[in-house]
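Just below is one structure, and these are the notes that go with it.
Just one protein chain is left out here, and the rest sit where they should.
Labels run A and B following the written order; every chain starts at residue 1.
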Amino acid sequence: MSSPAHAAHHAPHSFIRKYVFSLDHKVIGIQYYLLGLFSVLIGMSLSLLMRFHMVNPNVSVAWLGKLWPTAAAGGVMTPELYLSLMTMHGTIMVFFVLTTVPQSGFGNFILPIQIGAEDMAFPVLNMMSFWTTFLALVVMVAAFFVQGGAPLAGWTAYPPLSGAGPLTGPGEGLGQTLWIVSIAIFCGASLMGAINFIATIVDLRCKGMSLMRMPLTCWTWLVTAILGLLGFAVLLAAGVLLILDRQAGTSFFLPAGMLINDHIIANHKGGSPLLWQHLFWFFGHPEVYIAILPGMGVASQLLSTFSRKPVFGYKAMVYAILSIGFLGFLVWGHHMFMSGMNPYSAMAFATLTMCIGVPSAIKTFNWIGTLWGGKIHFTTAMLFALGFVSLFVTGGVSGIFLGQPALDLYFHDTYFVVGHFHMIMGVAAIFGMFAGTFFWFPKMFGRMMNETLGKIHFYLTFIGVYCIFTPMHMVGIAGNPRRYADFTNVEYLAKLIPVHQFMTHAAYFTAAVQLIFLVNLAWSWRKGPKAPANPWNCTTLEWTVPSPPPHDNFNGVHPVVLHGAYEYSVPGAPRDFIMQTEPLPVPSGD
Amino acid sequence: MSASLTHDILHGPPPPIDTGWGGGDHGGAAGRGASRAASFTGLFVLLAASTMAFAAFTSAFVVRRGLSDMDDWVSVHYPPILFLNTAILLASSFVLDLSRRALKAGDRSKFNFCWSAATALGVLFLAGQAAAWYQLKQTGVFIATNPASSFFYVFTAAHAFHLIGGVAALVYVDVQALRLRLGPAKRTAIDVTAIFWHFLDGLWLFLMVLFYVWG
Partner (left out) sequence: MLLAPIIWVLTVGIVYFFAAKTWWFPPPINQHGMDYDAQFMRTLIVVGIVFTLAQFALGWVIMKFRNDGGKASHSHGNNALETLWTSATAILFLGLVVMGTKIWAGVHFDEAPPGAIPIEVMAKQFSWNFRYTGPDGKFGHTDLHLINDANGDPFGLDPKDPAGRDDIMSASLKVPVGKPIKLILHSRDVIHNFFVPELRMKQDIVPGMEIPIHFQADKIGIYEVPCSELCGLGHFQMRTTMQVMSEADFEQWKQQQAANK
């Protein structure tokens, strides 16, 4: 094969071009991963502060008072500080961790190689999408440092609490404005990313890589990109309207007749707070599928690879991914059962919500079906994939309660909801990221991660997260409302305090365990044993190239794909795996 | 290495040597192949996102209109210059298509003239929109005056925001054309820009209907 006249872009030489403003999807993927890693550490710290406060509301902590002299005067966290930590925790985790790492982190690095391309379709746009995300993070974090502090309206930012300005509470001035601006910038970054992902998958697949031969990871990245494209566009529109309500005196979401903090709000009327909720959740529900779908793709990939078995029901898995994507746009109202919207529409949303449970169940059955009859190798990556399945089941089944409006009459805004979404997003999705890390680290950095540290980290984290989040369902059943800064003096919740203490200790423990992961990551990056091209004997294209891959991925030789991605343990084959570029054995006994 | 930030957005990456695409005539001399296809995909994806954003605004509009049993929906007296602006925008699309056809027929100078004319008309549209805003403000109708006016300003601003991007693309192609740098990769840029422009045209017509029928 002749060498190319030029690659998609020439290999850069300067430090800035190589590592800062790089056009290489591999570098950009790592940049996103590091941004996500930084964000998850912030998000996790915020949650530890929250859990500490929940069981020690009146305890003075000196350094808290130094960080927040007004909001934590005397070292005691005020309710408004608690709520702003909660708001920023949710926002940073959902946007800067769950939306970036699985898609823009792993997707950017792996997708082009897995489909046999030299890079993403639009490398400059790719670079811009990262730096725009970075800018969004800077603006978001800035909210902590302005007058009034970070907003306290939750990551959902319902008006009028978020729309009527600083009268509604501390942080609702500049802090909330910066929040909206940051999210708007993030929407732009997401749009750029979505354009790249979709164009790359549609147009840059190598010869022989038909859609139905793509690894399931690619399908999830495709559908996730479509969800992001359509969802973030709506969020951007909603954000524009909210900013106008705050700054320009419009009344999209603000009704008449408000008296806030002894002030009659005379200049707003006729707006609908429910309109915000519809627009927000039209984005918000696809958003949670954005958070989980890539993790599902990783799980399928790993379960197959490490059972040495094809994915059970590849076609069904593809249809499940497509249905989840499609139905994901039709169920937003299940976040609004109690909102005051038309109760008949609630039944429609409930029916559709139950429907979306079906493809999720299909995927779970198929994961177990993949394992059945396999020969399972328990690498750390595989453990996290298995853990993902267990956590997805646990988190998913609590959705069966919440998806029924009749039952939501009690559970809405209780800890049952908090337990549900943390199980699914805060744990299952995170396990997907851990699995991806352990699996692709060798490819990304050319070194193996430490398996012993990895396994210790896995087991302790797996037990830890069950201990943190399962009790949330139970206190929710007992009626514990969510977003309460302090309930230690509430008689009907008194018997739940020991449960909260247990959860808080489990949170400290699990957070501490993450140090093992960080040590493993840092040490392996520098000192891990060198990785071969295909340490896992996996069949997909990224394992046909060196670890790490050369600048143009394939050294000028474009792969030709001959079959699907999961040909493991094929009868008659010399090894228990056949790369996508290798031919299938001729059936014997012709 | 790309020469400018916009290079890759408009052109996509230079075509790889052997894309291996099916029959192989995708990698032909006209700069087609993966990069042209990818540019079109990228464009349609962008149009889908824009459509969603305007759909969101439109649904907000419909909801708000429906809530207005308090008579606070006061129809805006739209400045008649909007009709002139509409005509200008339609003319620009027409002229843009003339220029594309001229290029296909090989008439470079006609292409240059028509493309530049379309660009000028595009800028004129934006000026006309600014004039419309000015006139509206002179009559005391601002963004917060009433819900109908709020939506008018939001829709026209969002549309103008897209149009400014469109004008930038038009100007870029214009400059390249005048420098006689219109190789195959730029043909893609021309087609992509033109489709984007026609989309904004169609969007504007939809908005005019919204304003005059429901506003």
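The working rule: a residue touches a chain if its C-beta (ideal position, glycine included) is under 8 Å from a C-beta of that chain, and two chains touch if they have at least 3 such contacts.
Worth saying up front: this structure is predicted, and the values here are computed from it rather than measured.
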Which displayed chains does the hidden chain touch?
-> A
From A:A291, A:L383 or A:V561, the answer for touching the chain not displayed is A:L383
Of the residues A:A62, A:L259 or A:V586, which one touches the chain left out of the display?
-> A:L259
Residues of chain A in contact with the chain that isn't shown?
-> 78-80, 83, 152-154, 158, 160-161, 164, 168-170, 255-262, 264, 270-274, 307-316, 338-340, 343-344, 346-347, 350-351, 354-355, 357-358, 361-362, 364-366, 368-369, 371-378, 383, 386-387, 389-390, 393-394, 397-398, 400-401, 403-407, 409-410, 412-414, 459, 462-463, 466, 470-471, 474-475, 477-479, 481, 483-487, 490-492, 495-496, 499, 566, 568-571, 576
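In this text, only the chains that are shown with their structure count from here on.
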Centroid spacing, where centroids are CA-atom means, of chain A and chain B in whole angstrom | 33
Over in the complex, which chain B residues touch chain A? Could you list them?
-> 1-2, 5-9, 12-14, 16-22, 34-35, 37-39, 41-42, 45-46, 48-57, 59-60, 63-64, 67-68, 70, 72-73, 143-144, 147, 150, 154, 158
In their shared complex, at which residues does chain A touch chain B?
-> 1-2, 4-10, 12, 17, 23, 118-119, 121-125, 128, 191, 194-196, 198-200, 202-204, 206-208, 229-230, 232-234, 236-238, 240-241, 244, 248-252, 256, 267, 269-272, 275, 278-279, 282, 556, 558, 560
